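One protein chain omitted, others in place.
Chain nomenclature is as follows: A and B, assigned in order of appearance, with residue numbering initiated at 1 for each chain independently.
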Amino acid sequence: MKKKNIISRFWIYLVVIAFWVICELLISQESLSPVIQNQLIPICCWVTMAVSLNLVVGISGELSLGHAGFMSLGAFSGLIIAGWLQNAAQVESPVARLVLAMLAGGLIAGIFGFLIGIPVLRLRGDYLAIVTLAFGEIINSLIINLYVNLDQGTLYFKFLKGRGLPGIPLLAGAQGPDNISKIALVPAGFILVLLTLIIVNNLIHCRTGRAIMATRDNRIAAESVGINVTKYKMTAFVTAAVLAGMAGAMYGLFMSRATKPTMFRYTKSIDVLVFVVMGGLGNVNGSVISAALLTILPEQLRFLNDYRMLIYAVVLILMMLISNNPLIRSWMTRVKENLFRRNKQTPSVPVPGLDDQKGGGRT
Amino acid sequence: MSESIRKINTDTKMVPVPSNSIIPERDIGKMPVLECKHLGIDFGGLTAVEDFNLIIGKTEIAGLIGPNGAGKTTVFNLLTKVYEPTRGTSLINGIDMHGMDTVAASKHGIARTFQNIRLFSNMSVEDNVRIGLHNQVKYDMFSGILRLPVFWKKEKEQHERAMELLGIFGMQDLANETSGSLPYGAQRRLEIVRALATNPKLLLLDEPAAGMNPHETEELMENIAKIRDQFQIAILLIEHDMSLVMGVCEGICVLNFGKIIAKGTAEEIQANPAVIEAYLGKRKEAEA
Partner (left out) sequence: MVNLLVNLVNGLSLGSVYAIIALGYTMVYGIAKMLNFAHGDVIMVGAYAAYVALRSLNMPPLVATLIAMVVCTLLGILIEKTAYKPLRQATSLAVLITAIGVSYFLQNMAQLIWGATPVNFPADFITLPSISLMDGKLLIEGATLITILAGAVIMVGLTLFINRTKVGKAMRAVSEDRGAAELMGINVNRTISITFAIGSALAAIAGILLWAKVFKLEPTTGALPGIKAFTAAVLGGIGSIPGAMLGGVLLGVIEIFGRAYISTALSDAIVFSVLIIVLLVRPTGLLGKAVREKV
C-alpha cells in the first residue's frame, strides 16, 4: 500500500481516538458540559448506525428505509437480556452485562436481518425501499404490544395484554422497559464506533467488499463473472443489521426506562439516511463526521427554539441543491483532481448525476 | 490483411464433421468446449432463436455473424444462461447446462463481454480485473475483516495476476485509473481482460471491434489469436466487421431471423448465396 493511502485510510481512527481521549480527560476534570457528556453515547450510537447504513445504501447500493428497526430489535433484546442477567443470573459486573447485552442485540438483529433480507433483496430499488420501511413499522407494531416478565430465572413473553404474567416486568408494551439499570458506558460507545469502522472499512477493502460494490455498479456484469448477487447483498445487509443491533442495545441500556419502540420508526431511519447522504454515499469516514455533527448541532442550537427544525430543513434542502448543481460539481471535481492526483485506493463512490444509471446500470 | 493474420488461417485445416459443425483438425478427438443441440427460445409469441446447432472445438476461434436483429446476442444470453432456453440444450465440456444460472455458467467456464460495455465504471481498472478473479483467488470474509495472513497473501496474488492479465493489452500503467474514464477502445479491452480473469474455457466476445478504427481492429485480431494460443481456450465472437471475422475465425456460423443459414470456413461463407441474400438482399430479376 502506498504511503499517502495509509493516511487517507487511517485518519478517521486517529480522529475518533483523539476525540475519545479528549472527552475522557475533560470528564475526569469535570470540565465537559453535561449537555455534551450526556450526548456522547447517543452520538456513538448514531455514528454506528450511519456507518452501517452506508454499507447498505452506499456500498451495496440498496435503499433501506427500515434500518432503525434493527436498532429497535437490538435495543429491546439487549434490554431483556440485561434485565435477565441483572435480576436472575445475578451477574454483578455492569460491564459484563453491557457486553453480553450488546452481543445479544447484535445477534438478534442479525438473525432478523437475514430473515428479512431473503424476501427483500430480491426486489427492485424503490420497492425494496418501501418494503424495508414496512418491516420497520411492523417491528415497531410488534414490540409496542410485547410484554416480557421475569420470574425465577424464566422469561415469559406475551402479546397484546400484559396482565397475568408472573414475576417482575422487564418490558411492558407501550410503557417500555422496567427493572433494568442504565449500564451503558462512554468507553463502550467509542469502542463500538472503532469496531464498526474497522469491520466496515476492512470489509470494503477486501474481496467481499469488491464483490458487493460490483453488484452495486452493474448487477448483470457481476453475475457474468460468477458473483452471486443475492449472497453479497445479503452479506452487506446482515452485517449492517448486526452493527445496528449492537448500537441499539447500547442505546437501550443508556435510556433504560425511557426507551420506547416509537423512537425507532421510519422517521428515525430517514434521519440516519440523511446522515449518510450528507457524509457522502459510500464514504464511510464521512458518515462518522456527518452523524456526529448532525446529532450535536441540533442540541447546541436549542436556543433557536421553534425555528431550529425549520432551519435544519432549509439547510438540508439547500445542501442537496448545491451539492447536485452541475456547475458546482464540475468545479469540485477539478479541485479534487488537483489536490489528490492519484488517490485511487479509496472505494469509489458512484457520482450522482454524472454517472449514467440507465445504460449499463443496475437492475 | 497482414501476413501474420493470413498465417492463422492457412495453418488450420478444417474437417467437416457429419453432425452440424466444422472444427479445426487439431481439436478432433478432444471434447468440444461447446455443443448446442436444437437450442431455441420463445419470448411470448416471438421465436427469437430456433434450432441452433453448433459444436465449437476446444481451441477454436469461431464467429457468429448475421444481420442486425438476427438473434446473435440472444444466443450469447442463452449460452450464459441469462435466459433459460425453451427448447434444446447446451453442453459446456460435455456438461448439460439445463437449469444453470449465469453464476453457474461462469463457474463452468463461460465468460463474456457485452455489446454495450458493462464495466464497473466507478472502480479502478485493476479492481475490475480483481473482480474477475473473484472465484479464482479466494479467501473468506472473516479472514478479510480480521486481516489474517491469508488475506495479505491472496491480495498479493490477485494483484500479480491482475497485472499479468492487464499485460496482454499493455494496460498495466492504467491500473489505478477509474475504468469509466478510459477511452472507449480501452474499456472494451478491459472487459476482455476481466472476462479472461475468470479462467474461462470459452470466451464469448460481443462485437469486440465496435467503434474501433482499422488500426485498433488489426491489433485486436492479433490479440485474439494470441489469447487463444496463450490460454488454449475457445473463442466465439459476434462481429459485424468482416475483415476481423474473415481474418481470424476458423469456423463461421451465419444467423438470420433466429435460424442458422450457413456454417463453414470464411471462403465457404463468402460464396454462400443464402448469406449474400441475407446481407445484401435478392437481386431483382428485372435489372439485367
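Methods note: a residue touches a chain if its C-beta (ideal position, glycine included) is under 8 Å from a C-beta of that chain, and two chains touch if they have at least 3 such contacts.
Worth saying up front: this structure is predicted, and the values here are computed from it rather than measured.
J.: Based on the whole complex, identify which of A:Asn145, A:Ser181, A:Asn202 or A:Gln300 touches the chain you can't see.
T.: A:Asn145
J.: Could I get the residues of subunit B that touch the absent chain, sorted low to high?
T.: 73, 77, 82, 114
J.: State which residues belonging to subunit A touch the missing partner chain.
T.: Output for subunit A: 57, 63, 119, 122-127, 129-131, 133-135, 137-138, 140-142, 144-145, 160, 220, 266-267, 270, 273-274, 277, 281, 306-307, 309-310, 312-314, 316-317, 320-321, 323-326, 350, 352-353, 357, 363.
We adopt the following convention: only the chains that are shown with their structure count from here on.
J.: Distance-wise, how many Å sit between the C-alpha centres of subunit A and subunit B, to the nearest whole number?
T.: Once rounded, the distance between the two centres reads 44 Å.
J.: Subunit A touches which residues of subunit B in the complex?
T.: The contact residues of subunit B facing subunit A are 80, 82, 101-103, 106-107, 111-112, 114, 116-124, 127, 130-132, 134-135, 137-139, 141, 144-147, 151, 154-155, 158, 176-178, 180, 194-195, 197-198.
J.: Considering only the defined contacts, which subunit A positions touch subunit B in the complex?
T.: Residue positions touching the partner: 198-199, 202-203, 206-211, 213-214, 217-218, 220-228, 235, 342, 344, 348-351, 355, 359-360.
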